[in-house]
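One chain of protein is taken out of this complex; the other chains stay put.
Moving on, here comes chain A:
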Amino acid sequence: MAYPKLLPARLVATFVLAVATFAPSPAFAGPTLDKIRERGAVKVGVGTQPGFFSPDSSGRWQGFFVDIGRALAIAVFNDPDKVEFVSASPQQRLPALQSGEFDILLSGVTETITRALQLGFHFGPVVFYDGQGLLVPKKLGVTSGKDLDGATVCIQTGTTGELNISDFFRANKIAFKPVAIEDTREFIKAFEAGRCDVMTQDASDLGLKRALLKTPEDYVLLPERISKEPLAPAIRWGDDRWLEIVNWTVYALIQSEELGITSQNVDEKLASPDPSIRRFLGVDPSLGAATQLDPKFAYAIVKALGNYGEIFERNVGPATKIGFERGLNRPWTAGGLLYAPPFR
């Protein structure tokens, strides 16, 4: 971001857009999927954060959520490049999804009941289990969030973080002073300058922000997670088939890891005698006929992008400079929370 984008202009733009795009149009059985086919590309709303979504030096989008967007393009068009990424700030992304600016939001949105039932969004399977953390300077000598009575807390606006931190302090009957800043760089600068004692954000994001500080080793992430942040793909209500394509694309990524299928061995696995693998990879084409999907969509996804584990390790895993542990984001068979329903 060369220039900090400012909220008023953006809110107004969203408002104008909301009015403009709501011009009368006939309703379809599956309006989103029809629009995608007509356009010839899936439009994906993303954020900007290295590891999750960022354009590389040649302008090609890369990252954990970007790969999931490409998997969707394979499921619909059998081509990982028939996808358009649109970057949206945390403030702007939900109204933009509502107004149809993109077909799916893959920007690390937390699934909540109000977003589902009040805003009218369907959420696909959780692709990243996160939780809000508290980053503090080591020299404060604080070991728990409960020691933070009277602290000043830097919060970035537009996330569920504002609510969680208020809830956490109220539940523990301690007081805090919020400084809510929208601009990301200003947010980091304020914390670094000592304007706040605490920076709060999803723990995954805090890890990245800590790496951006001048002396990361002087800061420590407190052990508590003050919230559950299941990050899931979000789509508008009104297109059931599109929802199922999103669901089963994510499940295909999870299932392939559980079955031990990787981008390296997927061609060998085609010869596997295991009936569940044969169905999954489309060697046995019965699933394709039943679902009206390309019978080999799971094969094509794994071949091009790898399974969930490979996508995680490549973009944000311990070997990358982001350096996240898998934690809860492991298959249920390995003690994590990733669980795909059966492909049959």
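The rule is simple: a contact is a pair of C-beta atoms (placed from the backbone, for glycine too) under 8 Å apart; a residue touches a chain by one contact, two chains touch by 3 or more; residues count from 1.
To be clear about the criterion, contacts and distances are computed from a predicted model.
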### Query
For the chain that is missing from this picture, which UniProt protein name fits: "Plastocyanin", "Protocatechuate 3,4-dioxygenase subunit alpha", "Amino acid ABC transporter permease" or "NADH-quinone oxidoreductase subunit H"?
"Amino acid ABC transporter permease"
### Task
Touching the absent chain in the whole complex: find that residue among A:D130, A:D183 or A:E257.
A:D183
## Note on the structure
Filtering A:S166, A:N247 or A:S276 for touch with the omitted chain leaves A:S166
#### Entry: Touch criterion as defined above, residue of A:L94, A:A234 or A:A304 at the omitted chain
A:L94
### Residue, one of A:S54, A:S87, A:T157 or A:N172, that touches the chain absent here
A:T157
### Message
Across the whole complex, list the residues on chain A that are touched by the chain not included here.
### Response
4, 6-8, 11-12, 14-15, 18-19, 22-24, 27, 91, 94-95, 98, 114-115, 118-120, 140, 148-152, 154, 157-158, 162-163, 165-167, 169-170, 176-183, 186-187, 189-190, 193-195, 197, 236-238
